[in-house]
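A quick write-up on the structure given underneath.
With one protein chain held back, the other chains of the complex are shown just where they sit.
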Amino acid sequence: MKMKKNLFGQSSDFLQNNLVPIMFIIICIICYPLAGFSPSYLLNEIVTRMGRNIFLILSLLIPIMAGMGLNFGMTLGAMAGQIALIFVTDWQIWGIPGVVLAMLLSIPFSVLLGMMCGKLMNMAKGREMILGYMMNYFVGGLYQLVVLFIMGPIIPIKHASIRLPRGYGIRTTVNLTSLRQCLDNEFAILYKGVKIPVLTFIIIGALCLFILWFRRTKLGQDMRAVGQDMEVARAAGIKVERTRIIAIIMSTVFAGFGQIIYLQNIGNFPTCTAHTQIGMFCIAALLVGGASVEKASIGNVFLGVILFHTMFILAPRAGAAITGDAMIGEYFRVFVSYGVITLALIMYETKKRRAKSQGGQLLAQAQREGGVRS
Amino acid sequence: MKKRQLLMQLAALAVCIALGAVMMIIGRGHTVYLDNKTLEDYQGQTYKAAHKIVVTVDGKELTKLGPRERGMSPCIGQSFKMSLEITQEKGGEPETRVIQLDLPYGMDGIIVNLPALLAGLPEEAWMSEFIPAPEPEEPDEEVPGEGDEFDIGGDLGLDDGLDIGGEM
Partner (left out) sequence: MDKSERLQQTRLNQLVNTYGLPRLIITGFLIFLFIMAPVAGADFPTQITNVLNRFGWNAVLVLAMVPMVHSGCGLNFGIPLGILAGLLGATLSIQFGFTGALSFVMAIVISTPFAILFGGGYGALLNKIKGGEMMVATYVGFSSVSFMCIMWLMIPYTHPSIVMAYTGVGLRNMFSLDNFYANVLSDFLKIDLNPIDVNLVIPTGSLLFIALLCFLMWAFLHTKTGTAMTAVGSNPTFAKASGINVDRIRMLSVILSTWLGAVGILVYQQGFGFVQLYMAPFNMAIPAVAAILIGGASVNKASIGNVVIGTILFQGLVTMTPTVINSLIHIDISEVIRVIVSNGMVVYALTRKTEGGK
């Protein structure tokens, strides 16, 4: 009897923990025949998007490990990456050397922005996510200031092809023709209409290995300790604030690299708006993969990218097939992405609150017992 | 211990800077424009365009150039190697030459006049900079990229700039 209950409890636990991925699998299965895409087209799209997005999403893992929640501030890294790309385009560095140089150049910007974000997050403990989210907009304003007004008169931009005709500022779109898919095309394998960007996947694999290794280092262990309980970690002699700042800096730097990989695949970017949605849909993808605000693994990233982007490709067509209006599908996928994040946040907060009240009850009980004894 | 750490950090920084410098050199892209055009009156001499020049770069045939035609090749790095198959007169025997050029770092577009180059003239005779006409600012239309951004805000025709001031 007891075992049965246990089994039932387990399966309902499994359901609860994997509710979102299961929901997405069902949505994808329903949408697939309605959309009517050929398997090879769909597979090609998914593989492309995996190469494009996974690096960005992996950058979210480290702050989660450090207990700082979903790093909505990863957008700062994306901006750093874009600034680096603007320079590389202006200096006319092409191909893989261009990408490598852009990554190197993005590091100082990312570190600076990450440090700022981390420091502010330390001032707003418990509100890291909303702070990171607002930082997007705030730093987005600074980014616009730099890109539209400071680049040109103060930071020299030589090339008329990326400068606005008025003489300062960057054009609305930066063309990355000379960098376009240079990583993806290196050692690419074409198999039955599916292009596999081998080098990009190797880079992603390297980052995965790095994260796995990093978890075992002293710093990684410290981060996990800080994520478990800040006060305990502090008592154990860990520099909590410093560890948290490092976690955010690492995330920002990786997000910068990720954005460069993302944009070299796309081949151009709207100067002022390319970064705005990136945090949102990376976070949505990670959550779709079954991650939560306090726990995420590399497996979640891969599963999430596949499920989220399958839905993303299928939904407009399927929506059009059902309702006869393509816009409904578009709105539907936006709704689902936001809905997933909302759901994950709600589940996280209720769980946190339950744990807190449970802790309180235990404490009260202990006190009562102690009172009896004395 | 502290000193060693500092040293390591400095070394890492140096490696990054060095790597960046190397990338800047080997990654500098140029566009080489190859002109098969008669060069007139260079120090009193005229170098006539060839009847046909077949240009091969990296083992791939780039273009066939008749007189007054221009070919174009992107080139990463400062060394450009091409092999030319030149037919001077119609019906003549083609002659193959492999030519390696050192490109100047500061030039984006480089025009190479092939007849002058083949005649072995000095560099300033056959090399000139290509200066593109400034392109007009493209209208604010969506670039046909293959992005998967959520089409929120701007793209739905809502950014009339009349609202109370959204953040974007």
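We just call them A and B in the order they show up, numbering each chain from 1.
In this text, a residue touches a chain if its C-beta (ideal position, glycine included) is under 8 Å from a C-beta of that chain, and two chains touch if they have at least 3 such contacts.
Nothing here was measured: the structure is a model prediction, and the numbers come from that model.
A.B. asks: Of A:23, A:115 or A:148, which one is in contact with the hidden chain?
C.D. replies: If we include the chain that is not displayed, A:148 is the one touching it.
A.B. asks: Using the touch definition from the top, which of A:26, A:130, A:154 or A:364 touches the missing chain?
C.D. replies: Residue touching the chain left out of view: A:130.
A.B. asks: Given the full complex, what residues of subunit A touch the hidden partner chain?
C.D. replies: Residues 120, 123-124, 126-127, 129-131, 133-135, 137-138, 140-142, 144-145, 148-149, 323, 325, 327-328, 331-332, 334-335, 338-339, 341-342, 345-346, 348-350, 352-353 of subunit A touch the chain absent from view.
Note that in this section only the chains that are shown with their structure count from here on.
A.B. asks: Averaged over CA atoms, how far is the centre of subunit A from the centre of subunit B? Could you give it in whole Å?
C.D. replies: About 35 Å separates the centre of subunit A from that of subunit B.
A.B. asks: Looking at the complex, which residues from subunit A come into contact with subunit B?
C.D. replies: Contact set of subunit A toward subunit B: 49, 91-98, 100-101, 104-105, 107, 137, 140-141, 159-161, 164-165, 171-173, 178, 266-270, 273, 276-277, 280-281, 309, 312, 330, 333-334, 337.
A.B. asks: Under the touch definition given earlier, write down the residues of subunit B that touch subunit A in their complex.
C.D. replies: For this pair, the touching residues of subunit B are 16, 19-20, 22-24, 26-30, 74, 76, 108, 132, 134-138, 140, 143, 145-154, 167-168.
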